[in-house]
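Attaching a single structure in structure tokens format; questions to follow.
Every protein chain of the complex appears in place save one, which is left out.
Take a look at subunit A:
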Amino acid sequence: MTISLLEEKVVKQLETVFDPEIDTVNIVDLGMVGDISVSNNTVTVNLLPTFLGCPALGIIKDNVIKALNAISEIENVEVNYVNNPPWTSDRITEKGREGLKQFGIAPPPVQLESDGSWQVDCPYCGSPYNTLENIFGPSACRSILYCKDCKNPFEAMKPISTL
């Protein structure tokens, strides 16, 4: 089997690993996968932590190792968390954004306004008429909002940038 075919298999397997708290978005679409290198029977995957204190990081790492060990051609799996490049919320793919919405989480704003403010649309009704109840939420990456139109509380992925 050629390296590139094997790499494809690796990515396919990585797409089966989900955020343990959001089962509609895999780690590839979440933008957590950095460099992948395959040589002989060893695969090395660099992962980007979303938040440094996120308790899911250990679970995700274990699940990546499990998923990659399922590939018969691979004997050694090495998974590292790296800080370069830093994870930012604009790494989430279009598919990832759709997956977040399905789960009831508004995806992060694509673009921050020049004054640093941001706007998100309600994942249920699409309305931008909502209020930020708490910039912090049930996990490090989420905020709590309330939709004034459809009267639903909802969560939004916190925008994280290096600007």
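As a convention for this text, a residue touches a chain if its C-beta (ideal position, glycine included) is under 8 Å from a C-beta of that chain, and two chains touch if they have at least 3 such contacts; residues count from 1.
The rule we apply is simple: contacts and distances are computed from a predicted model.
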Self-check item: Which of "Phenylacetate-CoA oxygenase subunit PaaC", "DNA-binding domain-containing protein", "NADH-quinone oxidoreductase subunit N" or "Beta-hydroxyacyl-ACP dehydratase" matches, in UniProt, the chain that is not displayed
Solution: "Phenylacetate-CoA oxygenase subunit PaaC"
Self-check item: Residue among A:L5, A:L52 or A:C150 that touches the chain left out of view
Solution: A:L52
Quiz prompt | Which residue of A:L6, A:I36, A:V79 or A:I160 touches the chain not shown here | solution = A:I160
Practice problem: Specify the residue from the set A:I59, A:V79 or A:I144 that touches the hidden chain. | Solution: A:I144
Quiz prompt | Residues belonging to subunit A that touch the chain removed from view | solution = 49, 51-55, 83-84, 86-88, 133-140, 144, 158, 160-162
